[in-house]
Structure formats: C-alpha cells, structure tokens
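The complex appears here without one of its protein chains, the remainder shown in place.
Read from first to last, the chains carry the letters A and B; within each, the first residue is number 1.
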Amino acid sequence: MGNVFIPIGPQHPALKEPASFRILLEGEKIIEANVRLGYNHRGVEKACEERSFLQDMYLLERVCGICSHSHSTCFLQAVEEIAGLEVPPRAQYIRTLVAELERIHSHLLWLGVAGHEVGFDSLFMYTWRDREVVMDILALLTGNRVNYGINTIGGVRRDVTPDKYPVILKAIDTLEERTKYYIQIATEEMSFIKRLAGVGRLSKEDVESMCVVGPTGRASGVARDARRDDPYAAYGDLSFKVITDDHCDVYGRAVVRVLELMETYSMVRQLLKNMPEGPITVKAPRKIPAGEAVSRYEAPRGEDLHYVRANGTEKPERVKVRAPTLANVQAVKKMLENYYLADIPIVVAAIDPCFSCTDRTVAVSRLDRGSTELMDWEALRRYSIDWYARRGVRF
Amino acid sequence: MAKEDEILQSLTKQFSALEGKIRIQRSRRMWARVEPADFASVLDYMRNKLGFVILCTITGLDEGENLGVLYHLAREDGIMLNVEVYVPKANPVVQTVTPIFPGADMYEREIVDLLGIKVEGLAPGFRYPLTDDWPAGQYPLRKDWKLDPSPKTGQTEES
Partner (left out) sequence: MDKVINWSRIKSPWVLHYNTGACNACDIEILAALTPRFDLERFGVLLKSTPRHADVLICSGPVTRQSRDRLVRIYEQLPEPKFVVAVGSCSCSGGVFKGCYNMMGGVNEVIPVSAFVPGCPARPEAIIDGVVKLLMSLQATK
C-alpha cells in the first residue's frame, strides 16, 4: 500500500457543526442523550509506534495536560515491567509525591470549574488562586508548572532534596486550611448544594455494570481505587482511606474530591517523612526486550490504563492508552436521561471530563416542536444558570 | 501467588483447551490465549464464577495475518486476566461483549474504526474516534497504513 490521501473536504456553507452531545427533549425533560467523541483524536497511539520509548514518554505526557504525570508514569511502569527494571525506592517515592501534588492541582481545578459551571464564579477565583500554591511547588520540584517531565525510563530525572521539604510541608499546611473552607462550602452553601444534589444520579449497580472509574464511581459507594486495589509506585507503603460517598449524584462527586484532597495532604506528609535514601534512577536499555505489560494508575479522574507491547527494538510494537474519561462516557448518557437541559453543564463537569473545554457543542432536538438547535457550551451554561436563578437558586 | 494459581487451576479444569495457554507474568497479572469459539463461555465463567467483573478496556492488535483483540479484565482484588483472541485479517469478526459489559461500547467502536475489526451485535451509534468523512477501508492502526506528512497540510496524494 502506498501513501494515503485523506481528503479535507470542501467547506460547505451549510456544514453542520460537529456536536459532542445530542439531546432529545420532550418539554423540558431529556428523554435521550447521546455523546459523540473524537474531536480531540490526534492519532497518538500510532505516533507511539513511530517514536522511541523515551520520545513516547514525552508525547504521552501531553495526552492530557492536567494529568500528564499520570500518563507518563503509567506508561513507564509498563515499559519497566517488560524490561525487568527495578525502579529505586527513592524514585518511586518522588513519582508518588508528584502524583499526589498533581491530584491536588487537578481537584482544585475541578472545584473551580464546577463553581463556574453553576455560576458560582467566586469559587472559581478562590480555588484557582489557592491552586497556585501547588503550581509553585510543582514548578520548584520539576521546573515546569504543567507537563513536568520528571520521569525517565527507570526512575526520575530530578531529586527532591531535603532543603525543599519545609517549603512543601508549609504549602500543604496552607492548602489544608483552605480545603477545610471548601468543605464548609460544600456542606453549608445552600445554593451550591441545591445545584449539585439530586442531579446526575448513578446507582451503585450502574457504576458496577458500566465499570465507571474514579471519584464518579466512588460517589456511588463503589470503593475502587487503583492505589489500593493494584498498588504501584510507593502506595504500598502509604496509609490512606479510599473515599466513598453514598449520595450517588454530582454532590457526592464533589464531596469525594474534596475529602480526597485531605487524604492527599496526609500522603504527602508521609512520603516526605519516610523518603528513602538511594539513587533516583537505574540505567535503562535503549532496546526493550520483547514482551507486554498492563499498567494501571489512579489518575485524579480515575483509573488510567496503558498496555505496552515491545518487540526487542527501540520502538514499541503497540501502545494503548485508556484514559479514565473514556470509561465514564457511557455513564453520562444514563446520568442525563430524565433530567433537565439546565443540568447538563454540571453533570458533565462532574465526571471531570478530559475532552477539551471549549469544543463541546450541544445539539438539542425538541420532540414536541420537531426542531433542532445547536447550542455552544457557554450558551448552555448561561441558560442553566438563568433557569436555576428563576427557581430561586442563585449566587 | 496463591490466588493467581487458583484462577489458573480453575480455568484449566473448566476448559481443557486452555491447558498451557495461561501464564502468570507477575502478581496480579495473568494472560490467556483463547480461541474465538470458546471466548463467550470463558468470559461468562470468568465474570460469574471467578469475579472478573471489571472490563478495563479492549486493545486491538495487528499481527500480520491475524488481528488480535485483547480484553483487559480485572477483579476487585486487583488481579487482571488479559484475554487474547485472534481472528484472521481476511475475515476479522468478533461478537460484542456489550450485553455483559455495557461499558465496552466505546472500546469496540475504537477497534472497528482503527483496525477494521467487525464487531457483530454492536448497537447502532456514532463511530469513534474517526470522522464521518474518513475514507472507507483505511485503518490507521494497521501496520501497513502510513500517512506521509507534507509540511503544508499534513496530507498527501496516493502514490
């Protein structure tokens, strides 16, 4: 087969917008919801086969900028298993430290986005201001605020020297205080609770049958967390609770994330207290021997899974990435049916989706009127804030 | 690795065809090669008798003459059994597992789009992840598929 021509297609004036969500409404209720993904499809898995393992680590870091360390570490764990490499304990601790710091930035980011989706913009400003505390620590330890590049095959590239521990611990103390304030909001701010409670319900049985992952699943009482169930990096040495909640709704998903932050602060303290001495990397071969491995990692949004097959060369035979959001997409349909159009923004936000924020268009078909309209996400968000404001829920 | 051994024993006792086809790579990581004809009953046994209630994802593979479908299954105690099923590239057909694992929907659509595997019984729905105008018969993850990027548009003429 020769080289392939992929047509771009002429620009049609009446071209339909690619809609990520197709909603069928009867009156104000959603009878059917369909999700279409693929707008961010970049062809990463194929690209991995054409690059070396180390190049792939940098590429995979950029599958998602919010949980880049998750993808990088998850990938390397599989490669290291195939190559029979024993990552030194100190490197495992550093990887775990960055992983938990990433969880902090991600959950605070989420809290801000959730606030923004329901019109609670001061929550967005507060959480993102506080999030800068952890961004500074990540930049201090790794040299970058996002896409840290701390990993290498066989360990980590930079040490976390003891002079940095007090700075990190002080940051954790600050964040813990701030998080207590957010817990208060989650339990006492009536408007916030009213927007989140009772929407996007997903039963325990639904979670189990659809194999939902992350805080979304844990908010329905299903205690699955790869850090405890399939321990990796330094998690085997840490003492922590798997946070679950029984609300089964968006409110539960907020509670789980906020309480997970508290567990993370404890884990960071444990990691620094017990940081092992020793090297931070082992030498890795360029050519990885033939073999395969599956690596699982509890990213902030849920279980991330990488499958790697090596063939004795410098490039992988196959790399498969299953990011957590893909596991939860089926459940979104279930979560939206029988709810209101106005609930869509917060319900979708509550799974903490890893598809791009600005590209989500919603196609709304009205059964009783026989019409279809396209709404962009911002229009839907403002509609939902107004809809709830008219019913007495406002910030 | 007591639990992993138990699982291996149980499967080979139930399905003699699996003798010698299951391996334990490390703790919590098992691999099995299953013939397409046996897959449905093995999957049913794994899920209902051995506790493999989680389907993490499905990976498609191009093995040259065959296409592989790798089902990554897990239990709540963290043990994974990765089941490999191979079908001929000339007629690559598997049955959907969505009746047992509704979440498999997106994973199956992915192997349809990217490898050209036919998944029978998959409910009608949007394709994933490629666009509607993607040329038919082009499966990017197959080994012989190559896009030659040109600096201007990232596309090129068929040679």
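One rule holds in what follows: contacts are C-beta pairs under 8 Å (C-beta built on N, C-alpha and C of every residue); 3 or more make two chains touch, one makes a residue touch a chain.
These numbers come from a predicted model, not from an experiment.
Considering A:Arg42, A:Lys170 or A:Lys241, the position touching the chain not shown turns out to be A:Arg42 (whole complex).
Annotation for chain A: contacts to the undisplayed chain at residues 6, 8-9, 11, 15, 17-18, 38-44, 46-47, 50, 58-59, 62-66, 68, 109, 124-125, 128-129, 132, 135, 145-147, 354, 356-359, 376, 378-379. For chain B, the residues touching the chain absent from view are 130-131, 140, 147, 149, 152-154.
Everything that follows uses one rule, which is that only the chains that are shown with their structure count from here on.
Distance between chain A and chain B, defined via averaged C-alpha coordinates, is recorded as 24 Å.
Chain contact summary for the complex, chain B toward chain A: residues 25-26, 28-29, 31, 53-57, 59, 61, 70, 72, 74, 76-78, 80, 82, 101-103, 105-107, 114, 125-131, 133-135, 138, 140-141, 144-148, 153, 155-159.
Interface residues of chain A, counted against chain B in their complex, comprise 1-9, 34, 36-38, 41, 43, 45-46, 81, 208-212, 224, 226, 229-231, 292-294, 296, 303, 305, 307, 309, 318, 320, 322, 326-327, 329-331.
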